[in-house]
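Yeah, one chain of the complex is gone here, protein chain that is, but the others are all in their spots.
And now, subunit A:
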Amino acid sequence: MARIDIRLGGSGGQGTITAAAILGYAAVYAGKKAVQTKSYGPEARGGAARGEVVISDEDINYVKVLKSDILVALTQEACDKFVVDAKEGSIVIVDDFLVKNKPQGNFKLYSLPIIKTAAEDVGKSMVANIVTLGVVNELANLIDYEKLEKGVLSKVPKGTEELNKKALQAGIELARKAKK
């Protein structure tokens, strides 16, 4: 697997940086190389926040995301800001409710009810980032499910394991339906 550049965009507090870190951890646990970077500044205070992770079987030189192979946008602002850096033919995933103006371009768009699924099906909107991980991994086939689940469970707060497991499963289901 050559490098895959993944950008998870949302607003500060949605857990995109945490999700990027968990994905990187799970990838390393699965024997791959991974680099996760974050950006500070006004973006960390409610604006368009982003978690970035590069995953590869080979050595990763440039540490940040160049053009995204996978972009997730959980807000309109994040979508507008980051979609210009989506690679041709790449995967773009947006939240169906919060991203009203669907992006157009030469990429594969998945508009999915990520936050709604987290809030209603799983029961807590704060696990939207874990639902996102399920979606991303299922659509891009990055890491063995077992390793991803283990990665998630070892990084979430004690006592929330079942909730996060459910969130991951819900994400996978969303992606499976979208693939059909």
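In this section, contacts are C-beta pairs under 8 Å (C-beta built on N, C-alpha and C of every residue); 3 or more make two chains touch, one makes a residue touch a chain; residues count from 1.
The rule is simple: contacts and distances are computed from a predicted model.
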Complex member absent from the view - protein name from UniProt, among "2-oxoglutarate synthase subunit alpha", "Protein AaeX", "Carbohydrate ABC transporter membrane protein 1 (CUT1 family)" or "Ubiquinol-cytochrome c reductase iron-sulfur subunit": "2-oxoglutarate synthase subunit alpha"
Full-complex contact with the absent chain, from A:Ile4, A:Ala19, A:Ala34 or A:Leu98: A:Ala34
Residues of subunit A in contact with the chain not shown: 21, 24-25, 28-29, 33-38, 40-41, 60-64, 66
